[in-house]
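Rest of the complex left out; these chains stay put.
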Amino acid sequence: MARVAVDVVIKPEILDPQGKAIVAALARTGHPGVSSVRQGKHFDLEVDDSVTDADLEEIAENLLANPVIETWTITRLQDADAPVAR
Amino acid sequence: MDDHPPAGRRRPGGPVTSGSGAPRIGVVTFPGTLDDVDAARAVRYAGAEAVPLWHADGDLKDVEAVVIPGGFSYGDYLRAGAIASHAPVMRSVVDAARGPRKLPVLGICNGFQVLCEAGLLPGALMRNAALKFICRDQWLRVENADTAWSSRFDTGAEILVPLKNAEGRYVADDHTLDELEGEGRVVFRYVTDGAQDGATNPNGALRDIAGISSADGRIVGLMPHPEHAIDPLTGPTDDGLGLFLSALDAITGAPTLTGASS
Amino acid sequence: MVEEDGVGSSGDTVARAEQTPDQPQPYRELGLKDDEYARIKEILGRRPTDAELAMYSVMWSEHCSYKSSKVHLGYFGKTTTAEMKSKMLAGIGENAGVVDIGDGWAVTFKIESHNHPSFVEPYQGAATGVGGIVRDILAMGARPVAVMDQLRFGPADAPDSQRVVPGIVSGVGGYGNSLGLPNIGGEVVFDASYAGNPLVNAACIGVLRVEDLHTAHASGAGNKIILYGSRTGLDGIGGVSVLASDTFAADDPAAGTTGSGGSRKKLPSVQVGDPFAEKVLIECTLEVFHAGLVVGIQDLGGAGLSCATSELAAAGDGGMHVELDAVPLRAEGMTAAEILSSESQERMCAVVTPDKVDAFLAVCAKWDVQADVIGEVTETGRLVIDFQGQTVVDVPPRTVAHEGPVYERPIARPESQDALQADTTASLARPELSELRELVLRMIASPNLCARNWITDQYDRYVRGNTVLAQPADAGIVRVAESYGADSGDGPERGVAMATDCNGRYTQLDPYAGAQLALAEAYRNVGTTGAVPIAVTNCLNFGSPEDPAVMWQFSQAVRGLADGCAELGIPVTGGNVSFYNQTGGTAILPTPVVGVLGVIDDVRRRTIPGIGHDTGESLILLGE
């Protein structure tokens, strides 16, 4: 068993209206110091040991992200049993 | 009915055939598909037989065209259409559309998203710029009346159909967009001038794109819902029927620009 | 206090309850009064187990037992004549009222409140409110065909409204849209009294064949109880977490501890909806109905399995035996009380004869819906629930489901009522003629009168293609046969219309007349579409029943509504009461939302709303 985090973000050239809306809301609520926000997705996976890095790459590319609009990073975390700072 | 806005300038034409021997058009249902009954009704109104196709079954049952209807397949939790694009029925649809038969395929709303996710159409649909679900009657301009799903219209005709989605903002890179425009593959565009409230399109779609086609014009995807505009009793107009009648022409080999009528 | 011998992993059992009669229990934290707790002990002849206490406390709550409203709601029955009842197939007491509309068709409809959860978590509260009312309609054997929503918010410019309004609206839309149910109407009202207590009422209409009417009951010894739909988790458990066994005592030292020892850390009482799961649950349920695979069925809403098992058993002719270990869980280490109290969404409970179990499970498998046999109908007359090899519940089911306390709360017309009524518009300055234009503009721009498109544009009114009228019409109409999936043929197509209305200010000025005005408005709104009104439902939103002034408003409103219905000759087929809608000590405006259902024989003859379709139209004023 392993824990894997996959972070999916929208490519920089593509408009992210959510991010823009958040920046505007932050400015209104007294946080003008935040100059940019991009919103993406975060996945926490629990996978058994048969799942290879190549499998993870395929899972991210074919399902978790859409390569037309998004990029992703995959991070293997420590064992699922060990508490993860979260 | 006389109590509705004027119908779009559509080339007239009634059902081609009906009853037994009518062309068979498949309507796909995924778990979470919602507008399949509407799509099947539109197919019937056009004079074809609607054949239900189940997501888990790769058998296309000898249909001569396929409609992938709207809804929220698998909840659309990941990305609209992402999970549905991997269903067995989609593998068959992709093969039949790309194969020698060039099966005509129409993706409406979620169906458009599925076609993009499955790689049959370029680009992607993203969250509406206003970040809200939007349901309203929307004018569209028919930009290309030479596809399997738009031949009953005149190029430049304007039609009024419902639009309803949360993720309808069409995006693609500039190169793809230029290619689509250059090849006449932008089939429907949001009408943003004149009567509309405000000058922007409803969801932030690049170049006001509402629907596109494959290079051969057999596969069309669009965000608005022609199947909700087949009868002024239940929709704003019956303008949407034109897409389904067009498909009948494509199936029966009727010359695209003359329009068959019974 | 934790017993020396500790509690086994199965927690408190009947055997243990018998041995430890004096163990203190946190019944007050669970909302039970001293005398209510005493009555439970009397019924059982011992102290209740934790699981039993959880069941009784939730089933005897105001929300489930109607303990303050029951004595008043009886008036609806008294004023409903046999003639008014002639088309009623199911009425007050069932999940939802059902009326016969001819040619073998029946329609069921109901409004429910989800006010408090929507204040805590606007999106999910509103979403699960829609989900809950849809399952109510489904449990009658009907296909849900349309939804409506009645919303009350604080002032539009209040800071909290910016959290509450968009959250609730997108929750109603998010769930209903994903479910494929057209939203055919509703209400939006802004008033300061709702600032800390918005109202989210959701209505659903369902269509069925008369012969398919199902009521919730578990009969026939040996019949199996099948729980199907989503897994059961810790969501929505809220207060019952005070009962969690000491296994969790160390979990969170900061959490409030209670009489029964440590507690699992305070769990959120928020439920999260999964409309996709509900959509497949609907299709799956309709398929098992039509295949003739169910004897009885019950949705799981508030009070979860506690409610489903006790109500099914109480409505049957025997008893019921349930194995809680068979309930599929989403969280580890859940106690019996938690499993019974969980309000996890998108679940249903069916009673199935043994020979049809396999066929039932096969339909569920087709739709990827989890389904498990969790028990069976017995002849013992008792509801017995086992968990981890021990009996944790052994009760007469009627005492849980139907024999809760009934209160005659004190009623007092508030002294301020006279002054309120005396304060008429006579004292207001009349605008000068020159101010009229500005006044009209101000009025139509005001939150309570301006266009509702910001809200209604977020709702799908087209889905399934049967919506004949929706916004901006005064009543929504859907056609019946095609909504159900039947071919409507070439003849006239029958439709069903619904409108809901309520003016809280009028009701505050005169609760009796206010309720009648709400009824009259909804009745007119249905009538003007061309439909004939045939039945009434309601959702009575009020402040605290412990406030005699609120009880006065309530009793007056019920009487006004019932008398009005008798006058119009249409029955109240069901309703919902929501009390304790107040911020601090201040109650909301009394808000008895009234829904009127109508039938139109040919939807093509409906009246399109509005004036000015053609030049030269005449305006005719009817009435005084």
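Each chain gets a letter, A, B and C, in the order it is written, and its residues are counted from 1.
By our rule, a residue touches a chain if its C-beta (ideal position, glycine included) is under 8 Å from a C-beta of that chain, and two chains touch if they have at least 3 such contacts.
Only a predicted model underlies this, so the values are computations on that prediction, with no experimental measurement involved.
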item: Total copies per chain kind in the whole complex, with one of each drawn here; value: A x2, B x1, C x1
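We adopt the following convention: only the chains that are shown with their structure count from here on.
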item: Centroid spacing, where centroids are CA-atom means, of subunit A and subunit B in whole angstrom; value: 32
item: Rounded Å distance between subunit B and subunit C, as computed from the means of their C-alpha atoms; value: 38
item: Partner subunit B, residues of subunit A touching it in the complex; value: 10, 13-15, 17-18, 21, 62-64, 66, 68-69
item: Subunit B to subunit A touching residues, read off their complex; value: 78-79, 82-83, 86, 116-117, 122-124, 126-131, 171-173, 204
item: Subunit B to subunit C touching residues, read off their complex; value: 1, 3, 31-32, 34-35, 37-38, 41, 71-72, 74-77, 132-136, 162, 164, 166, 225, 227-228, 230, 233-235
